[in-house]
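The complex is shown incomplete by one protein chain, all other protein chains being positioned as in the whole.
As written, the chains take the letters A and B, and residue 1 is the first residue of each chain.
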Amino acid sequence: MNEKPLLQLTGISKAFPGCIANDDIDLEIAPGEIHALLGENGAGKSTLVKIIYGVLRPDQGRLCWRGEEVAIDNPASARSLGIGMVFQHFSLFESMTTLENVALALPPQDLDQLRERLETTAHDYGLTLHPDRHAYDLSMGERQRIEIVRCLLQNPSLLILDEPTSVLTPQETDTLFTTLRTLAAEGRSILYISHKLEEVRSLCDRATILRGGKRIDDCNPAQETAQSLAEKMIGRRVESAKGHTAPAAYEVRLKVTDLSVRSDQPHGTDIRDVSFSVHAGEILGIAGIAGNGQTELMNALSGETGPPQAGAIEILASDASQMGPMARRQLGAVFVPEERVGQAAVSDLSLVQNSFLTSAFRMGFVNHGLINWPGVGQYAKEILDEFDVKATGVDALVSSLSGGNLQKFIVGREILQSPQLLIVSQPTWGVDAGAAAAIHEQIQRLISAGAGALVISQDLDEIFALSDRIAVISQGTLSPPRPAGEVTTEQVGLLMGASRSISETASHAHA
Amino acid sequence: MTELLIASIMTMMTAATPLVFAATGELVCEKSGVLNLGVEGMMLTGAVFGFAAVTLTGEPLLGLAAGMMMGLFASLIFGVLTLSLLSNQVATGLALTIFGTGLSALVGLDYVGKTIEQIRAIHLPVLTDLPVVGRLLFGHDPLVYVSIVLLGLTHWFLKHTRWGMILRAVGDSDQSAHAIGYPVIAIRYAAVAFGGAMAGLGGAYLSLVYTPLWAENMTAGRGWIAVALVVFASWRPSRVLLGAVLFGGITILQLNTQAAGLGVPASFMSMLPYIATIVVLVLISRDSIRIRLNAPACLGRPFRAER
Partner (left out) sequence: MLTLEARATQSAFAAWLSPLLALGLTALTGAMIFLAMGKAPGVALYIYFIEPLTSWSGLSEVAVKAGPLILIGMGLSLGFRAGVWNIGAEGQFIAGALLGSAPAVYFFESTNPLILPCMMLLGILGGMAWAAMPALLKTRFNANEILVSLMLVYVAELLLVHLVQGPWRNPEGWGFPGTRMFPDAALLPMFVPGYRVHLGTLIAVVIPFLAWFVLTRTRLGFQVRVFGSAPLAARHAGISSAQMVWTTLLVGGGLAGLAGVMEAASTIGQLMPKISPGYGFTAIIVAFLGRLHPVGVLLAGTAIAVTYIGGEGAQISAGLPKAVTGLFQGIILFYLLAFDLLTRYRLTRVGARGNTA
């Protein structure tokens, strides 16, 4: 490489209690290059970019910017060097407008002039924005566009994007890639963090692969296969889970008719007229971008937000609409919500106590109001053994478990209750590949044994890997489920963005 | 009759003023995401030190300054515990109220029964002497005007200045504000300190203008009413004034009906402000989603920056 690197990291290390997030990492980014930082969940990608952006300080190592050693103490100094960042969990302020959100990230200036610059920049790069709408009102895609535009307004030499496509439809992803290629053509560098191999292969000029906090390899992703990249990223071959056997009986396990739910969240999405059914021996997958009513649907099905405003929920042919969560479990259903810590599990209670949380009655642990703790302890041990949960023991606190192990514990706790119906949201979100494969396998085994499952996921790969039939949730409405073999990723992607693009055009016309 | 009405309105304003001070301070504090339930304690601290300063020096301005300073000092104890040591904000606020009650009772022992010269109402030639509107517009004590100006300034600051926007941002998402690079803890310290100073000023107003004397526990729940006022105002400064005047009005109603001798026992009339607070809370809180829309999203949550 004859060109002087724009950014060069040497020997970066960063430790947290109980884990070394970055271990002696080197990284070099050339001007005008789209550089991938590839790695599994927990490989240390986020920590590394937070160090580059000045949010975290490295324990050791050097950062050189245009050949000179620099100390980046805070995001402001990163920005003044010319580094911009788009966070995975956006750093937006919900109750503020697009314009205010942009202004907060820039030096003090006149808001009217800023509005003009914002509109010009957005237009130049083909990014649709509405300056006066509040952030809570916006789709995930538009939130991301705010972040990108507010970086661009600072004329950055390096733009960092952390898992940007996890909230986008395939079509939105294509638009984003076009924008990124334009930026690279202007001579800007892009550091692109991802664990999605195909994206990296199609977009990036170079890739640095991290695993377990260490730099494993530098390569040109276009010259690699998805398989070879995966092996570098994960360190071994991961067998994809086998499917389940065909349904023996076809009885209905869950029937939802014209369900309408008002969100209990201030900025939530209402569910409108949703109908579908789940049969024994099949998995119905619901795809969709986060924030389109998945949480509301999940909580309505589990009975956590009370009876729906309209419509009916039947679990194993019993009307469950008016029932609470425990009564629905008694009918034969179990639930794995998206939020693991704080909803599915209590972080400052032990695994034994957490085992009791949802199994109290299904497993008969309560007698005259008294808890059979020895019995619960036995059950907790069973979960740990059967689902290969790595913990110091059944008395370990939930907060001491890694994300993947906690999810294996939660899924295990539900599946060992031998349900006839499993309803699970984002089963492997943020979980490492090994745990994800194990969870998928357990779900398939349960279905082969004759249960039915509803899987809500924003990961399209997961939806296609598991589902017999696929439906798409968008803006609180559900598309009619179709057999998985009859739909393509592109069709699903269109449905994911469908009603939103209509409403956005409409509101644009009003503005 | 007109005379009685004018007098009532004048007293209503003086009853409202300490609430305006304390509630405005608490509002700014809450806007930054910090719930300080120690307003009652800070008001008492301000009241006793303000009164002591005036007794010792005879300078009313010094008394107000002392009240503000000591309210601010008390709030900093709260700040250190909740912001630097990450203690529970509700528990710490209660501790501050208990502490302020005890401290003020102890300091105030020497001042019970003492009298001072009250801060007088202003008197502008010609203007104040105008019939009816003269005194209503130009006849209050100076702090009544200060409190209204303060509210206006707070509104302007929060809505139209960059620092106001930053303060709101910190209360909306401390994590985002930190990620962009704002010093979340420092900003919250400033907001807490402002809240303390204003509660102290409100307390000093009570002991220097409203009564004017010192008595143990003289705030009689006004600090808590100020906290309730912030909820009532849906975190909007303009509505604080409305709420404060409403409570001032209830106080006056209570005094007047007692004087008129309607046969309602005095104790029951004295319950009115507290019952009114409950009624108002119930009315305003009914729509839980609306409350959550208006409340700063990070209210009451501890924040710790990872480095």
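Convention: a contact is a pair of C-beta atoms (placed from the backbone, for glycine too) under 8 Å apart; a residue touches a chain by one contact, two chains touch by 3 or more.
Fair warning: this is a prediction, and the values are worked out from it, not measured in the lab.
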Touch partners, limited to displayed chains, of the chain removed from view: A, B
Among A:86, A:103, A:153 or A:344, the residue in touch with the chain that has been omitted: A:344
Of B:13, B:28, B:95 or B:199, the residue in touch with the unshown chain: B:95
Subunit A residues touching the omitted chain (full complex): 14-19, 21, 46-47, 50, 56, 59, 302-304, 324-327, 329, 335, 337, 339, 342-349, 353, 356-358, 360, 366, 369-371, 373, 397, 399-400
Contact footprint on subunit B, counting only the chain that is left out: 37, 41, 77, 80-81, 85-88, 90-92, 94-96, 98-103, 105-106, 108-109, 216, 220-221, 224, 227-228, 231, 265, 267-268, 270-271, 274-275, 277-278, 281-282, 285-286, 288, 291, 304, 306-307
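Here is the rule we go by: only the chains that are shown with their structure count from here on.
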Complex interface listing, subunit B residues touching subunit A: 162, 165-166, 168-169, 172-173, 175-182, 289, 292-293, 297, 306-307
Residues of subunit A defined as touching subunit B within the complex: 54-57, 74-76, 79, 87, 90-96, 100, 103-105, 108, 264-266
